[in-house]
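Yeah, one chain of the complex is gone here, protein chain that is, but the others are all in their spots.
Entry: subunit A
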Amino acid sequence: MSVLVVAEHENGQLKAETAKVINAALKVAEGVDVLVAGYNVDDVVQSAANIAGVTKVRVVDNALFEYQLAENTADLIVEIAGGYTHILASASTTGKNTLPRVAALLDVSQISEVIDVIDSETFKRPIYAGNAIATVKSNEAKKVITVRASAFESQSEQSACEVEILSLALDNTLSSFVSVEQTESERPELNVAPVVISGGRGMQNGENFALLNGIADKLGAAIGASRAAVDAGFVPNDMQVGQTGKIVAPDLYIAVGISGAIQHLAGMKDSKVIVAINKDPDAPVFQVADYGLVADLFDVLPELESAL
């Protein structure tokens, strides 16, 4: 088996998901190659070379790949795909954007959002919003797979492995980058944070989300939201945890004023410990919570902040 993992990076930094995808990849092979495609990616390359289990980092550092757009990134992956039996990427919005394009160009079916690796051709993945888990076997000679990073452990460090510079200048004549509105935050990212505190419709408005800040600061937590809170315009959509938002599995998940629609539970039910705070004792979220507190969140939040 020879495995290629496509590195996930942003603003010149390797994202923590990559180590988890490598962890999944190492269940198939003893060592993996990592592809870093981007522009000014020295730090990314260095971080990737230091992840245990990586045998070689292959680098394409070119302004043509600055925004990692799907069209030429897919062409690039196809270009170097020849020697590999498996090509893996995180099931992030970047991986989901690019990898199916790669699969189609290679004329293979893709397996999406893998949560468990049984053997080199058999994988588990959630279907129907996580209401069922499918075990699937790929008969393709080349397996193209996206990995739900939150389902895998991270990797320890190693001394830097070999780095190979590739000069593949593939132009993208189909699409171009215009702008990005990045959500500025000092907090850890939702999909890798050890603690997540999320607010729902019960927060009543966007200003009240500030009540979560102090608690998040004390716990080193990321702040999330339910789809109801996002649809109501309380907070931006990249904070959404759920089937159609981010899938998280932190050590501690605190759901505040969230009723617990299937859609939301699909995004957080693999958390190690779940706390639910809701004034409705019949809220479905209590059925998955390890600890439930039936109370008004506006009383509880200040008290919780000072108790931590």
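The definition used in the following text is that a contact is a pair of C-beta atoms (placed from the backbone, for glycine too) under 8 Å apart; a residue touches a chain by one contact, two chains touch by 3 or more; residues count from 1.
Definition applied: contacts and distances are computed from a predicted model.
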*Assuming one chain is omitted from the figure, identify its UniProt name from "ABC transporter permease", "3-oxoacyl-[acyl-carrier-protein] reductase", "Electron transfer flavoprotein subunit beta" or "Thiazole synthase".*
"Electron transfer flavoprotein subunit beta"
_Among A:A63, A:A169, A:A210 or A:V273, residue touching the chain not depicted_ = A:V273
*Could you tell which one of A:S2, A:N40 or A:T122 touches the chain left off the display?*
A:T122
*Could you tell me which of A:E164, A:E181, A:E207 or A:D282 touches the chain that is not displayed?*
A:E181
*Among A:K20, A:H86, A:R101 or A:H264, residue touching the chain not depicted*: A:R101
*Sites on subunit A contacted by the missing partner chain, in the whole complex*: 10, 67, 69-71, 74, 92-94, 96-105, 107-113, 122, 126-140, 173-183, 189, 191, 195, 219, 227, 231, 236-238, 243-244, 246, 251-252, 262, 269, 272-275, 281, 286-294, 300, 303-304, 307-308
